[in-house]
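Of the protein chains in this complex, one is absent; all others appear in place.
And then chain A:
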Amino acid sequence: MAINLSSSNLATRENRLGSITGYVGDLHDLASQSRCGSLKGCGRCFSQSSTCLSGCALSQLGGIRDVAVIHHGPSGCSATASSQYVVTNQVAAKRGVVNKSVYIGTDMDENDTIFGSTEALLNIILEVNRRYQPKVIFVSSSCATGIIGEDIDSVVEEAKEQISVPVIAVHCEGFKSRIWATGFDISDHAVLSGIVKPPKEKRNTINFKNFFESARDEIKEMFKHFDLDPIFLYANATIEELEHLSESVATTCICGTLGNYLGNGLEEAYGVPYIRTINPLGIAGFETWLKEIGRVAGKLPQVLAYIEEQRSIYIPQIEEVKKELKGLKAVLGMGPGYTFEVSRVLNELGMEVVWALAWHYDKKYENGEVPPAMSYLLDNDINFEASVADQQNFEVMNILNKYQPDLYLSRHPGSTVWAIKQGIPAVYVADEYMIFGYKHTLEFAHTVLDTVRNRSFEQNLAKRVKLPYTDWWYQQEVGSFLEEAIS
């Protein structure tokens, strides 16, 4: 890939990574078609709500400390500002820092869609700078500004002449990609092109892309064994930390979908190695990942010693709980950065994955390779039925109804809600560190057991709630509404 940091815009995942959102089959077929280049994603002639890439982009940027996000669009686009404030304040409070970032809507109305509002936007940028004195101002576009052709790049250029802090255009026209994870790339692009500076010296830091740094303390503690200091991104990160990302030993992430663009960008632009292993979930994932970090940082002996010590504590306990998990059947619905990783962990724990849904699928990553989570499953001859759907609740419900699994796992709360209404116990894998390392893998196993052992709420609720779906639909094939392949 060639990351072009001189442009404020970047290509979508569809265009860069050949990503798709429509497929039904199994893992081996998905992989072999990806490898030989014959995989084409399908559209749907009927669909349910997807998600806007602006949510992924701006929640990432809004979590950075002391910045302003200006969401230039009608009021609905900035509607999640309140949630953003709550999350930002909570994760800041948890760490004991203060984050003064603000989220501004510009409340475009009908007149603005006809006559444009670039002049007003310039004044808004200046006013936001005056009011809050943020360290960086991100200015985002929306579907409405995109369609009427509002040129936010020029407005940003004009603003830059008048104020001293970086002003960065962020292109979030929701209609440009069916893959909301493109938003993660957009936020990384903004950081790479507008904030990160060339390295002056090497540091013993490791860039750690995550969501809310809930396992911050224990990971910092762990990395002390290897004389490394993690910089967690982007929640609570400071602009100064971001400026120095190019000076780190390596970049890693908790979710490949989330970390891919930044990792590759830093490697390409500044030679910071990007850790391209399976992710640190479960036993194999944690060990493979940590060894690679050890190798890159020149700390492999220390890593191996650490692994040995930790194994002796946790592996016996994990082996014990595996006996009780054996044979449980699971369906998953998550982003691809998690689906294929968590499938591997479930397999490792002795559970059976009967169907895995990925909210999208990247045929290859920026380096041209099939995503490592997928390669691992194939190399270990693990196969199961799989589909790709941007949430598409009706497909999830159809699958759950057919397979009646013991458990549904999702990283989206709206998705678990519907499984529970259908009587299927569900685990909402909310915290990105829920299955991290040995300790959390053990805790996760216990969570699964707690979830499947008492099903009183799910069963009683399902008896009383009438679901919206027709009987006809439950008798159809999952892929009935997929259209012919689109390129």
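Note that in this section a residue touches a chain if its C-beta (ideal position, glycine included) is under 8 Å from a C-beta of that chain, and two chains touch if they have at least 3 such contacts; residues count from 1.
Keep in mind that, in the parts below, contacts and distances are computed from a predicted model.
*Asks:* One chain is missing here; what is its name in UniProt, given the choices "Hydrogenase formation protein HypD", "Cysteine desulfurase", "Nitrogenase molybdenum-iron protein, alpha and beta chain" or "Peptide/nickel transport system ATP-binding protein"?
*Replies:* Spelling it out: the chain absent from the display is recorded in UniProt as "Nitrogenase molybdenum-iron protein, alpha and beta chain".
*Asks:* Touching the hidden chain in the full complex, which residues of chain A are there? Just list them.
*Replies:* On the chain A side, contact with the omitted chain comes from 45-55, 72-83, 85-86, 89, 102-113, 117, 120-121, 124, 127-128, 131, 142-144, 147-148, 174-178, 180, 390-391, 393-394, 412, 414-415, 418, 465, 468-470, 472-473, 481.
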